[in-house]
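As you look at this complex, bear in mind that one protein chain is not there, while each of the others sits in place.
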Amino acid sequence: MENTIIEMQFAIDTFYFLVMGALVMWMAAGFSMLEAGLVRSKNTAEILTKNVGLFAISCTMYMIYGYDLMYGGGIMLEGIEVVAKDATYAAPSDFFFQVVFVATAMSIVSGAVAERMKLFAFFAFAIVFTGVIYPMEGAWTWNGESVFGLFVLGDLGFSDFAGSGIVHMAGAAAALAGVLVLGARKGKYNKDGSSNAIPGANMPLATLGTFILWMGWFGFNGGSVLAMASKESANAVAMVFLNTNAAAAGGVIAALILVKLLWGKADLTMVLNGALAGLVAITAGPDTPTALEATLIGAIGGVLVVFSINILDRVFKIDDPVGAISVHGVVGLWGLLAVPLTNPDVLFSGQLAGAGTIFVWVFGTSLVLWLALKAIIGIRVSDQEESEGVDIVECGLEAYPEFTK
Amino acid sequence: MENTIIEMQFAIDTFYFLVMGALVMWMAAGFSMLEAGLVRSKNTAEILTKNVGLFAISCTMYMIYGYDLMYGGGIMLEGIEVVAKDATYAAPSDFFFQVVFVATAMSIVSGAVAERMKLFAFFAFAIVFTGVIYPMEGAWTWNGESVFGLFVLGDLGFSDFAGSGIVHMAGAAAALAGVLVLGARKGKYNKDGSSNAIPGANMPLATLGTFILWMGWFGFNGGSVLAMASKESANAVAMVFLNTNAAAAGGVIAALILVKLLWGKADLTMVLNGALAGLVAITAGPDTPTALEATLIGAIGGVLVVFSINILDRVFKIDDPVGAISVHGVVGLWGLLAVPLTNPDVLFSGQLAGAGTIFVWVFGTSLVLWLALKAIIGIRVSDQEESEGVDIVECGLEAYPEFTK
Amino acid sequence: MENTIIEMQFAIDTFYFLVMGALVMWMAAGFSMLEAGLVRSKNTAEILTKNVGLFAISCTMYMIYGYDLMYGGGIMLEGIEVVAKDATYAAPSDFFFQVVFVATAMSIVSGAVAERMKLFAFFAFAIVFTGVIYPMEGAWTWNGESVFGLFVLGDLGFSDFAGSGIVHMAGAAAALAGVLVLGARKGKYNKDGSSNAIPGANMPLATLGTFILWMGWFGFNGGSVLAMASKESANAVAMVFLNTNAAAAGGVIAALILVKLLWGKADLTMVLNGALAGLVAITAGPDTPTALEATLIGAIGGVLVVFSINILDRVFKIDDPVGAISVHGVVGLWGLLAVPLTNPDVLFSGQLAGAGTIFVWVFGTSLVLWLALKAIIGIRVSDQEESEGVDIVECGLEAYPEFTK
Amino acid sequence: MKMLTAIIKPFKLDDVRDALSEIGISGITATEVKGFGRQKGHTELYRGAEYTIDFLPKVKLEIAISADQVDAVISAISSSAKSDDEGKIGDGKIFVSNLEEVVRIRTGETGSVAL
Amino acid sequence: MKMLTAIIKPFKLDDVRDALSEIGISGITATEVKGFGRQKGHTELYRGAEYTIDFLPKVKLEIAISADQVDAVISAISSSAKSDDEGKIGDGKIFVSNLEEVVRIRTGETGSVAL
Partner (left out) sequence: MKMLTAIIKPFKLDDVRDALSEIGISGITATEVKGFGRQKGHTELYRGAEYTIDFLPKVKLEIAISADQVDAVISAISSSAKSDDEGKIGDGKIFVSNLEEVVRIRTGETGSVAL
């Protein structure tokens, strides 16, 4: 009978893991819709293709090599049982949950380089990022390995519960490197350096994408408790759900008030970014704050994202069509730094060390990789292709072929 | 070992609550898409902003004050553990599940006042509705408190399983008060009193919204069993899922046949309303009917909604762009009244008393609040702003900026 | 205490079944969005109505008669407890899970006959298909009944885990019969027999639909383990999730590479079909392959679908607007035949026998039914109605009424 | 024969069509256009960046009529397309040009009878 | 030079383009328009309310040609744009007006050679 009980705990944890993983997988649809809504219609089919393709590449590369690099278990998962042999859940469910995180990190990149990058150059980047770059830093953080034999982040007081840094800031770092190598979209900046708005084509899609991400984030953060079948873990998961939701709400409200004060209008795109910022901000530590604290952490994320998007766009001339670098990078960092405020086991210095390590590694390797891709196959479509939209040159079809453009 | 078993029951119930809550949260996306599909494109960005904003406001106000008012537990959830101390689930999971219900009630209002209301007047209403108006009637019903010390609804034989009245009819009552104060959209009624159709811009979005709501409703009704970890409750939850689905199907089929008979065509908008009507109708008592009875309860909802929308629109000149008052109010009442047909513990008189109490309270307080808002900050955009669409004046952007209008 | 444990197992299995069923129900939204994206805008409202309607009809007919025919339990589920009396889950959860499969099979048909069929002729077909045709072959396969007293498929070494054949190929067989009786769309084929491309109107919707189906498929395959509450079944469900995802990824990558090689562009519509092909391919046996094998099974599905769509379209002149016959039929067959490669208990001969039985039954009865409907009420709209779009004649409204066409 | 081209505000379309119907005009071709003129565009926001929309939504009506109808049609449009009694900037314009021939495709009729 | 403006049914666009190509016309500008005319609009439904759609989808073709091509073009359009042999109401119209000058932006060429 005791055995039955243990089996049932195993079943509960596995079931929980799978449901949370399915929610995170759903975030792939969220990123697709968000990005498809925020680009111009002439670049929409391409960004959809990119999102479907990157999800498939992430799943396959992480299966072949990345999971082994991060957690062991052998190439092509041949020894996957070994990894989870003492776990309270089925080994495949751990892989399933982890793999959707890789895809999330990769999705962050796709938005920032939208409307001008060559599709297959992006896919080439995705292969290396999901097979090597992400798994390496994942091994240092979530698997506790030492960073090139130098130091162990966990020992320094670093903690990133569900990945504000490990997933989101990492994705943003790769995106930033990509945008720097790629340059701004044609027509984004005027000769005098001023910046033009390039409105996305479809706000309902962007809103749908945000709601999908909001929902999927319950899996992202909730699943990161990694266990459900005890009172303690059930309480933890419940608190994580509550706080994840509260932080998103805080991000929305803060962004809403701020844009109303700044420009007198409720700029929907910023409100959506506020929701995502709230979610990114709480991700590093959704278990320790109270509901009110979570709301405030999210709200600060919402404020940060409004300023960050403007500063990156206008001051630094970094052209990020969907605001991914601000939402996931700047706010991801804020999320890491907010953890010590509510979690006494975590140190600011550790968070800074972790953020630095992740950023340097991901940004550095990504920069080299983007530059190499630029040299070898080129990463940017021609000017004319960009004017006509990348859909036709890359996908050979139009997203809304019937509508007049 | 016994302890382990109790912990596992706790884990199962908590897990179940969280999954059901995530499904209900997903309904926020459903309302957004439904409403965004049923308004004209020039009012689409605003309704999206409204839906994202109201969800955030609901979550925050209910956290700060509403939950305490309804169930106790202290302002800002500071004593939340107390509320659920004997519960078989984690306290935060209860809050998480309850809070998404508040947002649902509020979402009902947003559709009815679409295309002409000032955004921030709506948000002001939302703050009071989710912080006070809804929690008060929630306390009288689901928390069994006496209505101003006068009577206890439960003692009168009132029962509303998942909220046909407490959530849906309440939302519709607030919406009705709002529409009466606000008036019809420009161009909706001709001088001779006849009514014009104002078609919504995007039927795929409206359909997507309906499917999202249909899916989310499994959480709405299924979660309202409030327990899963026993044979009895598992059987109950399963029956609720089955009946919720059956009622939605019945609503679709009834509306489909009826519109075909009346107008010779399968008016999609009415078919979608039929599905929602089926869902609203079964919500007050999804546990006691057989599958066939549930189908019929839903079908009657589907018939009612077709007539109700027409009568409200043409006879009473109540301009409700999405049909929310009919779907949630008229059919919500039907749902309440249908309970005694299959549940011998519930009395018609009790249902009438409950419906009356909810309606009088919510309609009355909402009316006062709308009138106050009208007097203080104004609730309606100017004629010209309405002609040009509220998107530009309220949000400063367009939902489909590239498309010709 | 032992009783408590058994109850908890019951609760876990029921809960699991309901969650999986909700995911499969969600596939109805996926098919709707996929098909709405792949037809022209003038036929969009009708296909949405068709999808909502067929789901409702499937649920109702299967409740009234189909479930009894397939598994017993009485008309209108009156004896449903009997069916699942020894089951480890609540009887209604079994029905709930099974019923969404019927709807899936029916959804496959709707896409193939799009843009030219009479809506109510389709619904008439749906009534018989979901009430009789599908339940009959379901009884032979999943319920192990003998085929007209002749042979028992299971004894021949036939196995179809989650329904590559029983659901997908069956749907495709009905669709094929429909398309043959119905004929191609006006303007699809030129006088010289060459075929014209008729692009779908909305690629983001088609992509959203694909992601929804991908997510829902975790329920489709994962739920088909039929149990969760033991280590063995938890492991099985986890492996099924992993492999389902891997196969979809394999299908995407294979289709992507193939279209790039063949036409130099990443044709999004084929990439989406690749994802679905991967999912269909793995459905017959997602439990036995390794992750790599699953990826390859999916990849072969992705290759098959690209060729199949072209051959059906150009060589056989079968006009299937969404590619349903290739995705679900051709690849469904591949899925069945792939099972013996990784599952020693299954025989090729058995798979062929099963595929043949399903196809002959479904195609034959469907053909008779389509011909009968054609003779009695007609199944095709008039030429002029087809030119103007079926939305106006069948639904009386337009999907995007504001857009210029 | 003359071809009148009127640019009007989109929400005035129904009023203008009714006014034209009343004076017996039975053929109109309408196009959704964007107009740039004296009417100041409005400012939009996008992710915190303000920008000006110069091209405002308008509807263009093309109406082929016989020469003697010109004045009646102009006055029907003028009165029905005004935002209010004084008119507002952006209410639009009417252009008149010469039309040499008309053919009704269905019948092959030409000239005024084909209008 | 002349400017021909043809209003046709949308699904006839390919046929008309082919007919024009055959007689050597190599330039067309097409616009999606809504037409109001003798062809009765249809009734639509929206949430149970019936209403009439007066403006039906049409395509407008503008074709600049030299004066001597007018007859050939009119007959090519007329025969290819008809719904059937007798023609149906709503098949459309062709308007002919005078064109004073044409400039090809790329080369600056003017007159017939720029067509």
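Think of it as A, B, C, D and E in the order they're written, each chain with its own count starting at 1.
As a convention for this text, a residue touches a chain if its C-beta (ideal position, glycine included) is under 8 Å from a C-beta of that chain, and two chains touch if they have at least 3 such contacts.
These figures come from a predicted structure and were not determined experimentally.
Although one chain is not drawn, the whole complex shows that of D:10, D:37 or D:108 it is D:37 that touches it.
The missing chain lies against subunit E, touching residues 3, 17, 26-31, 62, 64, 97-108, 114. The omitted chain makes contact with subunit C at the following residues, 195-200, 259, 262-263, 265, 267, 269-270, 273, 306, 309-310, 313-314, 323. Residues touching the missing chain, restricted to subunit D, are 2, 5-8, 31-38, 54-55, 58, 60, 74, 77-78, 81-82, 86-98 (touch as defined at the top).
The rule we apply is simple: only the chains that are shown with their structure count from here on.
When the contact pairs of C-E are set against those of B-E, B-D or A-D, over half line up by residue number only for B-D. Taking B-E and B-D together, the pair of chains sharing more C-beta contacts is B-E.
Inter-chain centre distance (subunit D to subunit E, centres taken as mean C-alpha positions): 19 Å. Computed from the mean C-alpha positions, the centre of subunit C lies at a distance of 51 Å from the centre of subunit D. Among the residues of subunit E, those in touch with two or more other chains are 32-34, 44-46, 50. Across the assembly, subunit B contributes 1, 5, 8, 12, 15, 19, 199-200, 202, 208, 263, 265, 267, 269, 395-398, 401, 403-405 as residues in contact with two or more other chains.
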